[in-house]
Structure formats: structure tokens, C-alpha cells
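Apart from one protein chain that is not included, each protein chain of the complex appears where it belongs.
Per-chain numbering from 1; labels A and B assigned in written order.
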Amino acid sequence: MRSRWQRFKESYFLFSFLRDPVAVTSFIILAILVIGSFGAPLIAPHDPYNPTTIDIMDSELPPAWSAEGTSKFLLGTDNMGRDMFSTMLYGMRISIIIGVGAVALQAFLGIIIGLLSGYIKRLDTILMRIADVQLSFSTYMIAIFIGAIFQTMFGVANYEKIAAPLLILIIGLAEWPQYARTVRASVLAERKKEYVEAARVIGLSKIRIMWRHILPNTLSPVLVISTVQVANAIMSEAALSFLGLGMPMTKPSLGSLITAGFEYIFSGSWWITIFPGVLLVLLILVINLLGDWIRDYLNPKLYKG
Amino acid sequence: MFAFTIKRIAQAILVMLIISLIGFSIKNAFGDPVRELVGERVTQEEREQIRDRLGLNDPFMIQYGRFLRDALHGDLGRSFFFKKPVTEVIISKAPATLELVFCAALIVILLSVPLGIYSAIHPRRLFSKIVMGVSIVGVSMPVFLTAILLIYIFSVELHWLPSFGRGETVRLFGWWDSGLVTWDGLKHLVMPSIALSSIMLPLFIRLIRSEMMEVLESEYVKYAWAKGIKPWRVWWVHAFKNTLLPVITVGGVQLGIMVAFTILTETVFQWQGMGSMFIESVERADTALMVSYIVVVGFIFVVVNTIVDLIYGLVNPTVRVAGRK
Partner (left out) sequence: MEKLLEIKNLDVDFALREKTLHAVRNVSLSINKGERLGIVGESGAGKSVLGFSIINLISKPGKITGGEIIFDGHDISKYSYEKMRKVRGDKISMIFQDPMMTLNPVLTIGTQMMETVKAHMDVSDKEAEAICLDKLNKVYIPSPEKRLKQYPHEFSGGMRQRIVIAISLLTSPNLIIADEPTTALDVTIQAEIMDLLLELCETENMGLILITHDLAVVSEVTQRIAVLYAGRVVEIGSAEQIITNPQHPYTQGLIKALPQMAGGEKRLNQIPGMMPSLFAMPSGCPFRPRCEICLEKCSKEVPTLTELANGTQVACFMREGGE
């Protein structure tokens, strides 16, 4: 009996993964980014959250390789005097946490609603109508609206205090329809299959059928959209932060950093915006590329972009 | 078909009502119409009198009814910040956004169709691979980042294009301030339109390409080849026509993303359109304006989606499905 690890090593999954240079490179880059951001407390040369270590006199210093830069601040400093490199690492960590958290919420909501919807006819029409309307508004729009409403409700100061979990909530609420629809489609397709009939004939309860039989089969499409959804969630968070509805300047995500740095490109301090920008694009890009690879692997015939 | 139309319109109206209800509830809960009318310097007593007079102490449903009635007459309340009726503010800002959306849409259509078709017919050529590669980078770049990058390269470094505002505008038809008819206005339109199209363009290219590739594999296209029809005709008349329908239906829905992105783009370029107006209203806690934007935008979405659904229903779905492998 081969162990799980052995079976994985010999699997076709690993085989075709290793043969695709794009997938491998993306994975390596993503691994570096994730380890870097979560290892920020260990790696980052400075602590951007500790006000005592930050000197406003240090602000707007260019990267180390240019004339006025110092090796103390590798990528320069931002307008408040924080080290770019460290702040970016912490910021990326926040972006990733919010992205993954939001997707976990969406998936949780979406799968439950999708299962219920696929199985109980009466709920189906209502739930799917809501999903359709929400989807047609586009999730960015919904996220922005909900963010705006929450900020009006809580006031700016309170909003900033609970920004991170609130963002997870907002993006999670905005994007559940995608999951619900996917799961529902799977459920409807599986219901027609014979093994479900067989299970019903044996007398298994509806819930048991849903859980043990149908759910595992819906996981494949859920996995396919999950990677793209993480990329989307990170983008949504960046957009919300850019509009001032996201992470505050004291605990910035990559999006808030970009916002803060924007006005400074006119005065020449381009690095405050460009570096976090490049990092953000890189992060989203590798997630998208991996997502594309997973989708092609699981559905070789499906070209749909 | 008739029943379908009626059902669809009824649903649309229902959604509109729900949106307006949500909007009104928010306005009611957080907005302060008294402040919007008379500002801050009034005594508590006078406030109460004004509240009574405005009917603000009436039951919720009655106020909602009044809100609806006023809305249907074009009165959405008063903006606290601008000290003007909301409708007036929105209308004054609308042309800016509409022109921007128009230009971006133009770019998307003019580029995505040829690029999408080309990369579907010749998927292995270097050019197609480059197009797809650039597309995926485009999709990974948030719109505001593209905007910032454009500004940095073309304004700050190269000084070719202006970085904010609409430039010179000309008043057409008595109220529409257009930037399309002046050279300066056009220069100001270039970067924002490119930025706005930057997410839609890759999406459409990929969509057209994948639909086209699927159609090219269908039996009826193979049959057209077998009949010896010239390649151009096979690609245009047989393949593209069948690609168009799903593209239109999906494209219509992308409008939502487009409008959301105008908010972001306008903020970066300080473009005085409806998008930046919305963000400013949030910052200023100008609830009337903020809610009205949500309601108006919601209305536009519902209308567009209903029209798209109706068009979809018109072209017989069974016709559409047959012929695909």
C-alpha cells in the first residue's frame, strides 16, 4: 500500500503540473510572496506599526540604489517615514488574509445556499433571483455600496477600527452568488444522475444524500473558481482601500499604500505608489495564472475565459 | 413571448421597488433632512417644528410613499453639500461620465472584436499568444493602478497628456458640457478612457476568443468547410454570427463592472462625473446624494438587464443551442 505522499508524487496531477513552466514559476513566486508576507515579523527590517521607530524626518526617502537613498531603507520610505519594504510585506499579508478570508466566507455562504437552492424548489426561485440581481450589479459595485453604507453607519473612525473583518464581511457578502450558482448547477446536474435515484430508493434522507453524495461532486467546480475569486477579492479590497473604504493608513494594505502614494508621484516620490503597485499586480497575476492552470487541468475541453 | 416580456418587466419593477426601499431606509436612518435644508445653526425647538412640517414624524410607510411619489416626479431630495436638488446635481455630472463610458466602450469594441477573432482562428501564432499574455496581465491589474501607471508615464515623465480634469468643455444643447468637441477635451479623455477600458478589453477578447473557438469546432462550421465555402465567409457569416449572441448577452451584464470602475477612474483623474460625486458624497456624509446615486445606478442596471434579457428571449434559445458539439 503506497502512502498518500507516494501516491501524490506519482499522480498525474503533479506530473502535468511540473511539465507546465508557467504553472511552476507562478507557484514558486506565489510561495515566495506568501512566505514573505506571513514571515513579515521575522523578515521585515522595520516594524511599520510601531510609532516609536518611525521618524517623520525619514519620510520620502528614495530607494537604496538612488543618490539620496540609504541602505537602511531598501525601497525607500513613504510619506510618514515608514520603510517601504517592511510596510509592503505587512500590507501584502493583510491583503492576502482579507482575500482568503472573504473567499472562505463566500464559499461557505455560497455552498450552503447553492445546495439548498438546488435541492428545494421553492427556495430556488427566490434565492436565484437575488443572486442574479446581485451578480448583474457586479460584485465590485455591491462591495463599494455596502462599504459606503457601513461607513455612513459607523462613522469613519469606528469603521477604521474594525476595517479588516468588515472588509472580509463586505467582500464575502458581495461575491457569494458566484459560488451559489456554481454549486446549484452541480447539484441540479448530479440530482439527475442515477446514483442519487439509487440512494433515494434505499431510503437515505435528503440531507444525507446532499452531504455524502452530492457535495463531493460539486467540489471540483468550486475549486476551479476559488483561485480566481481570491484574486478578485484581493482586487476588490485594493479598490475599496483606494476609495477610502478599506484599510486605514495606520494599518495599510497594498491598496491603501497605493492610494497614499498617489499624490506623491507628482512631486517625484514615485516609489511610494509604484512599488506596492507592482507587488499587487504580481500577486494577483500569479494567482490568476495558477487558477487558469487548475481550470485547464480539471476541464481540458473548456476554453471559456 | 408576450408572457415572458410581462413577467420580466414585472420582475424589473419589483427589483426597482426593493432598491428604492433600501435606499430610502438608509436615507431615513442616517440622513438628516433638516440639516440639509437649514444647516446646523437652528435650535432644537425649531428643528422639531420643521420636522413636523416636513412630515418627518409620520409613519415609515407614509414617508416611503411620499418618497416614491416625489421620485417619480424627479425629486430625489436635496444635497446637503451642494445646496441644490439632487436631480440637478446628478444631471450636471452625468455628461462627464457618459462621455467617458462612451469612449471606453468604443475602444473595447473596436479592439476586442478583431483581436478576439484573430486569436481564435490562429491560436498558435505568436501574436495571439502575446495578445492573450497581455490580456491576463490586464485582468490582474486593478483599474486604478492602470490609471496611476498611465498618469505616471504619460503625464509625469513624458508630459504628453494632462493628468486630471476634463479640460476645455463646450456647452451643447444648453446643458451638456462636452469634452468631445474640443482638442483639449479630447486630450483629457485619452488616458481615462484607456484606463477604464483596461479591464473590459481583456475580458471581451477572451470571451470572443473562447466563444469563437467553440463555434469553430461545431459541426456546421465543419460542414461549411466541406462544401468548399471560402474561408472569409466561413469565419464571418457562419462562425462570427453565432459568436455574437452569447457575447452580447454577457457583454450587456458587464455594464455593471464598467460603472463601478468609473467610480475608481474618476477618482484618480479627478474627473467631475457621477463616480467621483458618489465618493465625495460618502466622504461628506451627504446621504441624500449618496443614496440617490445608488438608486439611479440601480435603475439603469435593471433597465439594461431587462432589455438584454428580452433580446435574449427574442432570438429563440433552441435555435441557439442546436448545432453545437
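Just so it is clear, a contact is a pair of C-beta atoms (placed from the backbone, for glycine too) under 8 Å apart; a residue touches a chain by one contact, two chains touch by 3 or more.
Everything numeric here is computed off the predicted structure, so don't read it as measured data.
Note that the undisplayed chain, when the full complex is considered, contacts B. Across the entire complex, the residue among B:S163, B:S193 or B:N242 in touch with the chain not shown is B:N242. Listed for chain B, the residues touching the missing chain in the whole complex are 218-220, 222-231, 233, 237-238, 241-242, 316, 318-320, 322-325.
Please note the rule applied: only the chains that are shown with their structure count from here on.
Contacts from chain A toward chain B in the complex involve residues 129, 133, 135-138, 140-141, 144-145, 148-149, 151-153, 231, 235, 238-239, 242-245, 255, 258, 262, 265-266, 270, 273-274, 277, 280-281, 284-285, 288-289, 292, 303-305. By the touch criterion given at the top, residues 11, 15, 26, 29-30, 135-137, 139-145, 148-149, 151-152, 156, 163, 203, 206-207, 209-210, 213-214, 253-254, 256-257, 259-261, 263-264, 267-268, 278-279, 282-283, 285, 287, 290, 294, 297-298, 301, 305 of chain B touch chain A in their complex.
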